[in-house]
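Take this structure first; my questions come after.
Left out: one protein chain. Kept in place: all the others.
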Amino acid sequence: MTATTPAHRRRAWRATRRAVLLNGALIAATILTLGPFLWIALASFKTQIVLLMGRVTFTPVTMNYDEVLFGRTSTFASNFVNSVIVASVSTVLVMIVGFLAGYSLIRMRWPKFVINLFLLWALLFNLVPPVTLAGAWYELFRTIHLGNDHVALILAHTTLHLPMALWLLSSFLRDVPRELEEAALIDGAGFTKLLRRVVVPVMMPGIVATAVLVFIFSWNEFPVALALTNNTSATVPVGIAKYAQENEIKYTQMAAASVLSAIPALLALIFGQRFIVKGLTAGAVK
Amino acid sequence: MIYEMHRIRAALAATVAACALGAAAPALAADQPPITVVINQSPWLDGFAGIVERYVDETGNEVTLDVNPYAGSLEKQRNAVRSAESEYDLLIINGIFYPEMYHGGFLEPLTNIDPDFKLDPQIYTYDDTLWFDPETKTVNSETGDLLTVPVNPNITMMFYRQDLYEENGLKIPETWDELLANAKVLHNPPEMIGMLQRASRSTISITWDYWPYLISHGGSLFRDEAGGDFFVTINSPEALDALKTYLTFAKEVGPDNPASMEQGDLIQYMVTGRTAHAILPVAAQAQMDDPNKSIVPGKVGYMQIPHKEGYPSAPALGHWLGGIPKNIPAERKKAALAFLDWFQQPENQIAYAEMGGSPVSAAAYESDFADRPENRYMPVMREASPTARRLWTIPEGSEIVSVLEIGLNRTVAGEIEPVDALNQMAADIEKIVADAGYKTGRLPDLAAD
Partner (left out) sequence: MARLKHGTAARTLSLLPALLFLVLLSALPLANLFALSFAEVNWTGGTQSWRWVGFENYQALASDSLFHAGILNTLLLVLVATSLQVAIGLALALMCSAVGRKSHAYRTLFLLPILIPGIIIGAIWRLMYNYQFGIINQVLGYLGLGQVDWLGSASLAMWSVIIVDVWHWTPFAFLLLLAAVESLPQDVVEAAKIDGATPYKRFRRITLPLLWPAIFVTFVFRAIIAFKVFDEVYLLTGGGPGTATEVISFTIYQRFFIQDNPGYGSAMSVTVMFVVALVVAVAMTRQRAEAQ
């Protein structure tokens, strides 16, 4: 106890009040965010009737996980592998293609109409309802003999999410101070070196945020995945949709499947957190 | 992509290998090329997968099931039959969407594949929905070609609380009035709802629920669909009578929020013991006796759907039909037909029932298996199957249903009067059918009450 003057005390009190308010708000937001999520997780350990009766206490069961993973007509394991392949490959593709295009558009003296046309096209394409795309893509990929293949879905997802990445990355790129790049160029850095040493590190938060979103969008995409896959190439959302049946919605199995499907993303977030947080804070250097 | 082969396929392939190696390999072993069946996930899928496995065991022919989400199966089938060559050899088509397949000319008449093919006499024909006449464009068993064999009879029936009936000394109702009286006795909201209706609006929800009321009051959608007469009769006095009966149940023995009740809610109220009656498709019965899904196992009984005095009971059809696409090579068509022919045989239908499937042959419903207490729905099905009625037989049905769903749902919600709803729906439906080039017209508007 060294702070004894009124001014000190007032300042200390203000700091405490601020901390309490801040943490209080964050905790409230956490509860609201986590509540439904926990409810889903709990549902995955209930029997259907316990869930429907809304019982507060119950004996946890693992039958939902059993059925999702080992049921007679279950395809969850292969759905999962397919989703990992499709989501990660298409994310990498989107990020590379989107970053290069974004950089090219923002920094490489394209006439204004090219830039606007490109961005507007990307935007327009994002407005197409997927249901109207799925049929056309099905025909296209069947014609070039890529039907029901991972390649078809990877290409489709890349196309689907490229516009978003292009937009987001362009907007983050605009915020990168030109002086940094000019300085690097004066120092004699080549194009790749410029990207690697200057541009990418500076806009790391934006790149990470975009990649996380693209991955999640691909992981959860349903209508196009449904049209372009069959039982052997189906992704997790297509598998999960099977639990919403005509005469029975299997809530508890759905819950179990969604917990299982959220695990990799969750693990990626937890283990990758250091990287994500670092990525998100890296830009603060400028 | 061998490492990802679907489990069923892998299992079936293993069985085939075992058969081929076994001493008692069947005489017919693998004389047909492999086929792929497109089907939707459902409570009866396990039974179907079981019977397919048995077919593979017996014949050595290879069958792959492509299992899809309910909503996705239609899309897969549509894409397949519209492409240069269908990737599927057998389509399991929903009883609501079959007109699209029939009218579009996507299915090969079964007797074109094998002139000797005959429908087994014990197979139910579900209001003659198996035949289509491409000349008159009508679903007609007299003049039409046989396009499909039914694979699942998902008709509606009345689910009720047998235990409460016994406690209160109630007797199984024949007519809607008798049902209303029983429901009033048991109605004790919010703990117990007298009767729940599926009055929500969806792709097809309240229409399917209203249908048995409409037909069993002597009403109809068109004057004579099978004869090609699409004169709209949905605004007849009979249809109004039916709608009023429907609303009476909603108001007097229904829940607070009838207009938002969908099928899942009906099942939920039933298994949690909070409704005395609900009209549900037969596929929902499997959940009633499962202690993990229901607190009333053994307490739910089944009965025929009531009717108005002087008219027959009319459950609504929501069945599934097996059809063979035109755009596949002849030998694959033959292989698909070989499976259908095997599937429709009485002994295999009984086996299908025993595996938890939903048979489509009278043979199964008349077998000893149907008399077991846990199969108490089966004798009701035996009565109900021949009287079950189709909804519509033209592809424009998917537009018509959207009109019906909104009009009926708004009536239950109290947003619009029954007379106005029926008049409006009749006008909208007449326009849809007229635009599509059918012979049509409609009854004069009903007068306001």
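Just so it is clear, A and B label the chains in written order, and each chain counts residues from 1 on its own.
In the analysis below, a contact is a pair of C-beta atoms (placed from the backbone, for glycine too) under 8 Å apart; a residue touches a chain by one contact, two chains touch by 3 or more.
Everything numeric here is computed off the predicted structure, so don't read it as measured data.
Peer 1: Just one of A:68, A:89 or A:155 touches the chain that is missing; which is it?
Peer 2: A:155
Peer 1: One chain is left out of this view; which of B:119, B:146, B:295 or B:413 touches it in the full complex?
Peer 2: Touches the omitted chain: B:413.
Peer 1: One chain isn't shown here. Among A:89, A:212 or A:234, which residue touches it?
Peer 2: With A:89, A:212 or A:234 as choices, the missing chain is touched by A:212.
Peer 1: Name every residue on chain B in touch with the hidden partner chain.
Peer 2: Chain B touches the chain not shown through residues 75, 78, 81-82, 100, 103-106, 134, 190, 200-203, 205, 255-257, 259-260, 262, 264-265, 268-269, 272, 274, 326-327, 395, 398-399, 402, 406, 409-410, 413, 415.
Peer 1: What residue numbers in chain A mark contact with the hidden partner chain?
Peer 2: Residues touching the hidden chain, for chain A, are 22-23, 25-26, 29-30, 32-34, 36-37, 39-40, 43, 51-54, 96-98, 100-101, 103-105, 107-110, 118, 120-133, 135-137, 140, 155-156, 158-159, 162, 164, 166-168, 171-172, 174-175, 178, 181-182, 185, 191, 203, 205-206, 208-209, 212-213, 216, 219-220, 222-223, 236-237, 240-241, 244, 249, 251, 254-255, 257-258, 261-262, 265-266, 269-270, 273, 276-277, 280-281, 283-284, 286.
Convention: only the chains that are shown with their structure count from here on.
Peer 1: Compute the distance, rounded to whole Å, between the mean C-alpha positions of chain A and chain B.
Peer 2: Taking the average C-alpha coordinate of chain A and of chain B, the gap between them is 40 Å.
Peer 1: How about chain A: which of its residues touch chain B in the complex?
Peer 2: 47-49, 52-53, 63, 72-75, 78, 81-82, 134-135, 138-139, 142, 147-148, 226-227, 230-233, 238, 241-249
Peer 1: Touching chain A in the complex: which residues of chain B?
Peer 2: 1, 4-9, 40-43, 45-46, 49, 64-72, 75-76, 78-79, 83-84, 87, 154, 263-264, 267-268, 271-272, 280-281, 283-284, 287, 291-295
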